[in-house]
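Report on the structure given below.
Note that one protein chain is taken out, while the other chains of the complex remain in position.
Now for chain A:
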Amino acid sequence: MSVQAAVQVPRRVVAANAGRNIRPTRAAPEIRKPLKRDAKGLPIPHVNIIVRDTHRCRLSDHYYHTVQDDLMYMTYVHEPYARKPRRELRPMYDPNDPYTKHRYNPPVGGDRWSKQPPQPSAPDDVVVLERIQLHMMMKEAIGHRTQLLGPIMAFRAISGESEGAGGRRTAEGVQIVKGKKSLSGWVRPGVPLGVKVDLKGPKMYDFLATLVEFVLPRLREFPGIVMPGPSVRLDTPSAASGVVSFGLPPLALSLFPQIEVNLDAYPKSFGLHIHFVTSAKGVGAQNRARALLSGFQVPFARA
């Protein structure tokens, strides 16, 4: 029986053809009616073309086949009784005032979102990685904004993102971060300071795989992302928002394979901040986010 079973399932496995294109080798159909052109002279397609997944994502598979189940068991909190309802607090503004009628009217002292307990454990509410944000700031860019060209190219190479990529409105690509405040002698509003990029979907998992397999193992004297001690409060905004952040030194940039191939094309090396944004919310969310990331072999170290 076992022999049959062993043979049965891999029948689907067509190993030799797995990565091959299966398109019939027919030429594209002839265009009879020419497409309309836009202002730049480029053809406008009849439909909105959006590029979806072009390959099976390895880490995404790993999440849905292994990590998700484990996380559900690890983060399960048994609550046999219904929760106590939240204490009703007086709203900040008079609710009978017509001015406040359809306006945001938080309870006195704010809505205290970071103090709220997490949602009850449920199989469809397991922590998931939503996006990764890369971010860097360069002080020299305040004087010479061309200094940001190197970081922009490096971020484009690392992330593979570009604005409106694949016909997606929401793909913002590499963005320039500008100053908001006016600090005398340093920064003024609207001055380009740094660069950031948001990664989502397969590109996010590709970046995570690169980071974990190529960069972190080759980083010298890297103990892991250092966690705060056990005495740290779990209801601060940073601990309850479900984001894990850490920084990479300038030396780490040259360890990314996309940068490594032509390192001398970049005039200057720089460090970057990485934020892993997860769906965990509520008290102690950062711990659940760490549990998720360690499922992708991101190393953590005790302080």
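Note that in this section a residue touches a chain if its C-beta (ideal position, glycine included) is under 8 Å from a C-beta of that chain, and two chains touch if they have at least 3 such contacts; residues count from 1.
By definition in this document, contacts and distances are computed from a predicted model.
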| item | value |
| --- | --- |
| Chain left out of the displayed complex - its UniProt protein name, from "Large ribosomal subunit protein mL46", "Exosome complex component MTR3", "Elongator complex protein 4" or "Brix domain-containing protein" | "Large ribosomal subunit protein mL46" |
| Option touching the unshown chain, where A:35, A:251 or A:265 are the choices | A:265 |
| Contact with the hidden chain (one of A:40, A:56 or A:87) | A:56 |
| Residue of A:105, A:162, A:182 or A:254 touching the missing chain in the full complex | A:162 |
| Options A:65, A:83, A:101 or A:220, residue touching the unrepresented chain | A:65 |
| Of A:179, A:271 or A:284, the one touching the omitted chain in the full complex | A:284 |
| Where the unshown chain meets chain A, residue by residue | 1-7, 9-10, 12-15, 18, 21-28, 49, 51-56, 58, 61-62, 65-66, 69-70, 73-78, 80-81, 153, 162, 165-167, 261-262, 265, 284, 287-288, 290-291, 294 |
